[in-house]
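With one protein chain withheld, the remaining protein chains of the complex are depicted in position.
A and B label the chains in the order they appear, each numbered from 1.
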Amino acid sequence: MSATEIDRTLQRVAHEIVERSGGTSNLALIGVRRRGVPLANRIARAMREIDRVEVPVGTLDITLYRDDLSKVAAHPVIQSSDINFSVDDKDLILVDDVLYTGRTARAAMNALFDLGRPRSLRLCVLIDRGHREMPIEASFVGRMVQTSDSEIIEVKLREIDQDERVILVDRVE
Amino acid sequence: MLWIKNGRVIDPATNIDAKLDVLIDGENIVACGVPDDIAQLAGKNRGAANTTFDATGLIVAPGFIDLHCHLREPGGEASETIVTGTKAAARGGFTAICPMPNTRPVNDNASVTRSIIERATFAAGVRVWPIGACSAGSKGESLAEIAAMKQAGIVAVSDDGKPVANAKLMRQIMDYCGSLGLPVIDHCEDVSLAAGAVMREGETSVRLGHRGMPAAAESICVGRDTQVAALTGGRLHIAHLSAKASLELVRDAKKRGLAVTCEVTPHHFTLIDEDVAYDTNFKMNPPLASREDRDALLAGLADGTVDAIATDHAPHEPSSKAVEFDKAPFGITGFETALALGLQQLVHTGRIKLMRLVELFTTGPARVLGMERRIAPGQPADLTLFSTDHAWTFRSNESASKSRNTPFDGREFKGAPMATIVAGKVICRR
Partner (left out) sequence: MIPAAAAPPLGASAAGENLLGNSVSYRFSHLLGIEALTAEQITFLLDQSKPFQEIQKHPLKKLATLRGKSVALAFFEPSTRTRISFATAASRLGADSMNLQAESSSLKKGESLLDTVHTLDAMKPDCIVMRHASSGAPDFVAKHLQIPVINAGDGTHEHPTQALLDALTIRDHLGHIDKLNVTILGDIQHSRVARSNIQLLGKFGCRFTLCGPAMWLPREIERVGPAGCEIRRTSRMDEALTDADVIIVLRVQSERMNEPSLPTDEYVLQYQLNEERLALAQPGALVLHPGPMIRGLEIDSAVADGPQSCVLEQVTNGVAVRMALLYLLTGGEPSVGAKKDSPSAGD
């Protein structure tokens, strides 16, 4: 995906979320660190500009909820989560860049449910690359891409990578 | 006869420093002189075979004496026995050692003294001259049976491990020993200032969180003892002196003509309190002192204020030292590293001459005990042969001692004892 394609996709997804949410007063976006965060911010901006709705954005670090920490030699650095509103009774949209095995989404759900009791929780991703290992599905998908296990999807966003595109590369052993 | 050839004889008693041969017959020295003269005397010995010992490159000195050591037997045999201790002493070049009385039972009566001496005759061949307790049980309350012990063979008295805290008792001991011709050796420590301390008080102890004792804990007691010596006219010897302030008091006492002597251990002229962290091999009493103290000791060793080097060999079995610093007993071993440290710290650095080092190991200690030590006809054939340049590394697990508590494991040295001769027999050879 090129930069313009990414932008257009996000605009479309933002619109879709507003349409299919039956009212936006309880809506909130949660960006999963790292790249879910700028995506969530951009979606929120699109909602503000096009649909004239203000939707709060929070950021979530799921490091402590990963299921593979015991396999990592040095525990990874944790960033803080930053959700300055209550999640109780909210319709949350979890935003991330790529949906793959589903483990990150599982960890994010655990984290959110430790914070309170959302009314609903849906997943929004830029890319769905298949190969699920959990019963997880995204309600809002930018693009579906068929991939094999030997490939990696690399998402580059200008806020983090000083570049903007999505590419499919072969995994280097 | 035993003919020691090609060695360099250094004898402080006669001030000889020359390439001379020494001839030994049985337990005594027969002659010391130029090779031709010795050859003549040796030739006269028809019938019996002559053994020669080639001492090329070695110093031939009178047999070393260690005024201060702990053999732990009776009672502490897990850490050392008279057999293992004398073996280690022989390796260190010592021909005579003076074990302190803090055994179990305390050596405060003739029968313990006799049993120690008897044990020693079946040991490594090093002469064992026990030091008896000053007070009964070393409790510091009443006099021990000093005259009886003298008959049994003690050469001095001490309550080492503790000071004689009561000044009146110290006076009595000094008076009594004066009449018996025995020196009184005091472990100088003010018990209240030293209470609970595990090292010298200073920047290091504050940083490490260890309770420390100030130098004054030693020097206050030295001051008291020198004044008691002045009162009584007795012979006072300060054990393991470690502080500059103590040295100055001894210097002053000597100037005033008092019979006060002192000894310094190799670890006190080598290491300082900054070398301590949490390794119990650096824990002893008196503790490693400040840089200033060490420098003062080095000066005192050079200018004659210090009379002797003594090891204070204090073995402790490994499990007793493998504990938190606070709980570890005080003490390190010392027989096998003493000479090498003396050469490294004092002679190779140019601080003192070889003659002076030999004095510190021979005539110095002998004088404290009121004895002679010299290489001359008729004298006992006790000799220490050593090299000043043999390169070696000390490994604690190769020590002849039962214990391994030393801070010098792995230390590289130039110079070592090469052969130890007691009563004409070579009891140890490297």
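In this text, a residue touches a chain if its C-beta (ideal position, glycine included) is under 8 Å from a C-beta of that chain, and two chains touch if they have at least 3 such contacts.
Remember, predicted model here, so these are calculated numbers, not experimental data.
Asker: Which is it among A:Ala3, A:Val53 or A:Ile152 that touches the chain not included here?
Answerer: Answer from the full complex: A:Ile152 touches the omitted chain.
Asker: Which parts of chain B face the unshown chain closely enough to count as touching?
Answerer: Its contact residues with the unshown chain are 195-196, 201-203, 205-211, 277-278, 319, 322-327.
Asker: Going by the touch rule given at the top, which residues of chain A touch the chain that is not shown?
Answerer: 34, 61-66, 68-82, 96-105, 110, 113-116, 127, 129, 133, 149, 152-155, 160, 173
By definition in this document, only the chains that are shown with their structure count from here on.
Asker: So what's the Cα centroid distance for chain A and chain B, whole Å?
Answerer: From the centre of chain A to the centre of chain B is 79 Å.
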